[in-house]
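Sharing a structure with you now.
Missing here: one protein chain of the complex. Every other protein chain is in place.
Chain nomenclature is as follows: A and B, assigned in order of appearance, with residue numbering initiated at 1 for each chain independently.
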Amino acid sequence: MLARRNPQLNAHGELIHLLSIEGLPRAILTQILDTAGTFLSVNDRDVKKVPLLRGKSVFNLFFENSTRTRTTFEIAAKRLSADVINLDIAKSSASKGESLLDTIANLSAMHADMFVVRHSESGAPYLIAKHCAPHVHVVNAGDGRHAHPTQGLLDMYTIRHYKKSFNELTVAIVGDIVHSRVARSDIHALTTLGVPEIRAVGPKTLVPGDLRDMDVRVCHDMKEGVKGADVVIMLRLQNERMSGAMLPSAGEYFKSYGLTEEVLARAKPDAIVMHPGPINRGVEIDSRVADGAHSVILPQVTFGIAVRMAVMSILAGNDA
Amino acid sequence: MLARRNPQLNAHGELIHLLSIEGLPRAILTQILDTAGTFLSVNDRDVKKVPLLRGKSVFNLFFENSTRTRTTFEIAAKRLSADVINLDIAKSSASKGESLLDTIANLSAMHADMFVVRHSESGAPYLIAKHCAPHVHVVNAGDGRHAHPTQGLLDMYTIRHYKKSFNELTVAIVGDIVHSRVARSDIHALTTLGVPEIRAVGPKTLVPGDLRDMDVRVCHDMKEGVKGADVVIMLRLQNERMSGAMLPSAGEYFKSYGLTEEVLARAKPDAIVMHPGPINRGVEIDSRVADGAHSVILPQVTFGIAVRMAVMSILAGNDA
Partner (left out) sequence: MLARRNPQLNAHGELIHLLSIEGLPRAILTQILDTAGTFLSVNDRDVKKVPLLRGKSVFNLFFENSTRTRTTFEIAAKRLSADVINLDIAKSSASKGESLLDTIANLSAMHADMFVVRHSESGAPYLIAKHCAPHVHVVNAGDGRHAHPTQGLLDMYTIRHYKKSFNELTVAIVGDIVHSRVARSDIHALTTLGVPEIRAVGPKTLVPGDLRDMDVRVCHDMKEGVKGADVVIMLRLQNERMSGAMLPSAGEYFKSYGLTEEVLARAKPDAIVMHPGPINRGVEIDSRVADGAHSVILPQVTFGIAVRMAVMSILAGNDA
């Protein structure tokens, strides 16, 4: 049974936590994307609030600092009329030596309804979901190298918005695949939604051969990787990768794997270019591409709010 | 007259500030506990908001960092529909050399309705209450070693919840009594509510003999101190005490004053174990006790929100 294998679902197969896209059935992904569509219009309205989470307390538990991601969840929760409590955990109880599970037990006892969790260790949101009170829903806002499911879902929303269906697409994901939770979430989502060709493009240090286990075609040549693609998802190159043994330099990287207009010309004529942000102009992407006609980087941000509203409202409606 | 002796009460003996439990009449403590009871059900509801503080501005003035305490006040205020402004004062005006009273005068001029004050110096909330505009209510969220009245009140709520009445109880408070504002607030509250036996248990460095002035029985032996107790309140052992001349080591302390199942067996069979949190597992309390059947540590947290809602709503209803 699904419910046994996947702690994200209740006995009726409904979503009670969003921890990872891995293992979620296609119907749930589609439900989230469809619901997000109904919220897009809310964000365009003059009064951008709906009362779906009125009186609910959403706790942003950021064990790792990320102002941008926290902001998107904070906006989404406030537009659903929730009360939002931001906890910069790194600075607080953790420094007093309290364990993660004691912190969670305490916050649950305050009648929290939802924890949005960002943590540098893979699996932390699973641990929290396993131990928190049954009335609390957990949303993974990025854990280590493991998953970033709302980013994956907003990427799917973006692709569906521009390409209508998934089942004839070629999607190239370019960059530091091995360290990227975004890449992992995208690959699981694309696979579940039926994308026939997913390519992982980058140098051998960042795109190892064993990714083939994930139903991904590995390409170490950029032009080859982008050729004929409907969707090009560029990943952010973390600075710490550039100064180590992994990569020669930002300039060298750009020469080999940066997305320029010249490279993009190999993709389909109506290809879209995506990026989870913040972008490194001139490192992984050329400004002319980032700001060009194929770029849907800013619409991704807009869709991201709607997708997070969708996830929170679906979770709030389902009991453990 | 009461009003003259106690700056917390107006001429009609009504609560206008909560600065300390010391000097508050039993009727006020009972009013707060009774009101908290009505809010407990609010926290269980689907929509956890009541409009009692709608349009009021509650300022959390934390001159000393305490994410956990700030969070409980923030939640309580938001569930009362107040607007909450968090001010991390340590980082702001104070660093520009502005005096405490100038900061307070400025915030009062912004039409603040309530200041929740945490300060490392004993008496700071009194100073603020004395100098702020008459329409502003002050709640002490912990000042130096002096008082932490809402913690004392939530402890009383917890005791009354499980023990029904106070007048036949034996309450043991264990640990660093001398540096603890929680202990002081508890002792005042327990005395006012008619608890016949209050024990202060710990080593001589942390529980000096002159505590006897506070109507407390001092015990330097743990088993003796816990024997026959209805309520055992464990205090958090601050790390800074452990590395000084005061205590040999955390391990030694635990051997002498840690609460284990074996020690707890000396208390009444239906004894409850309390702790203000965050707990130091294996330092002042054994995990089997903290997570065991006698522990009411998490219910304390839940009651704490209701007690803070009660305090704020009572204050908001009374004029200076």
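Methods note: a contact is a pair of C-beta atoms (placed from the backbone, for glycine too) under 8 Å apart; a residue touches a chain by one contact, two chains touch by 3 or more.
In this text the structure is predicted, and so the values were computed from the model without any measurement.
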Which of B:50, B:85 or B:320 contacts the chain that the document leaves out: B:85
From A:54, A:131, A:227 or A:281, residue that would touch the chain that is not displayed: A:281
Full-complex contact with the absent chain, from A:54, A:78 or A:227: A:78
Interface with the unshown chain - residue positions in subunit A: 43-49, 65-68, 71-72, 74-75, 78-79, 239, 277-281, 298-299, 301-302, 304-305
Contact set of subunit B toward the excluded chain (per top definition): 54-57, 83, 85, 87-89, 91-93, 96-99, 102-103, 105-111
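To be clear about the criterion, only the chains that are shown with their structure count from here on.
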Subunit A and subunit B: spacing of chain centres that average the CA atoms, whole Å: 41
